[in-house]
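Taken from a larger complex, these chains appear in their original positions, while the remainder are omitted.
Per-chain residue numbering starts at 1, and chain names A and B are given in the order in which the chains are listed.
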């Protein structure tokens, strides 16, 4: 029985990236839909629920992608609401690569280290990867600060995280390198940079003069990178006593996590691979 | 040479159900199109006609699906009009599952029985499955009555059946359980319930007091079922002397018929699998 992955997203054209990755993970056939409206979801999901009974159900699965994360979350909710009882298939959520990227980012930061009582700053952390990264770092034992150029935006995200995940995160307004310096000087050990492609968020002078800072990671692969003096291929490289993880090192691991998660979908028919379970997968993977 | 199925339908998103079923029937690749307009059909069909000559032609086939049956019939007509001579591929029509469901429904009712001189009532029979079921029951030798809540609608459908298939069907107005009782009291042996999902069309008191009634079948799988006291899994179950066929028993057989029909498509390049030929297939299948 072929392993079939139903790919749903709200963008007009279903992602080439996710489809190729699915095939590379061993999926036999992707059935991909772009421009999916919430009200179209039930009929598509019924097609996965009612074609293969019992043992067969685990050979169909659903992937929620797309660049627009809130729209994808609405699709995800509708998918889960459409199932009933055991008549369901496994689902993976990775809109804009947010779950696999956050999992890879935090896995790089934690690897072989105990993060208990460490302080982490998620810089430019109000996007999907930043939010997920903050939660995962907190669960690993860190005290987490999350920054935005606007305090109100950081507060909004922090409240959302507290409300939905029960995790306290401290909002910080960071608009300038002086703001970064001041934040880092509060004993920050980890800087997880989640800025947009091509946007510098951390200057060399700033990180090199932050005494407590141990680890710097960045998900921005487009020049200028998020961190001055970093290379995208840095994979645990030491510079002035700090450990660096660049966007390609994180991205390469993200690809492995992505493929492993897709493979996991077909092990049973009742998995929901959201950021927590994808991170669990990443945690248990050899690099 | 890969077995390729071109799936065409007028709904915006091509059916997941039909695509998975095609793969489970052994199709190597489905090329699926939703939102197909009649005027787009020729170009798509040419692609099937002109890529693989001679013996190769039978490795491509066309499936017409979608929830809107009249729109699907227009696509079907255009597909058939586009072929010329032997330059054609096999085509299967199963919009809204109508042909395979009707075939499975009637096959359940007939199995091992002689329906000559039986009287059958197709309840709520003006939908695609009801119409096809009425024709198939008549061909099996039944005298057929077909009901609607509005007499005019039942008459319209009966006239359509007479005109296009040369089969006389008696239209009946049935709006209440008293109407059902009265209809059943005319010596009806078979009640084929084709109501919409979640709509009760036959109460227990009504069927249990119909003396001639022998067989009750129902295609509604959503509670409340079409027939009170029935179970969706009833597969020849006897209750108060009547034989019951529920929606899941019919549906499971429908899946087999669907797969068998898709497989049959690739045996030659000139088949038109509409409800008659799909029923012939179903008739010759082991259950």
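Remarks
Assume a contact is a pair of C-beta atoms (placed from the backbone, for glycine too) under 8 Å apart; a residue touches a chain by one contact, two chains touch by 3 or more.
The structure displayed is predicted, hence computed values, not measured ones.
This structure file defines a homomeric complex of 3 copies, of which 2 are shown in place.
Keep this in mind: only the chains that are shown with their structure count from here on.
In this assembly, the C-alpha centroid of chain A lies 46 Å from the C-alpha centroid of chain B.
Touching chain B in their complex are the following residues of chain A: 1-2, 4, 6, 28-29, 31, 33, 36, 40, 43-48, 50-52, 60.
Contact residues on chain B toward chain A in their complex (touch as defined above): 12-13, 15-21, 23-24, 30, 32, 67, 251, 255.
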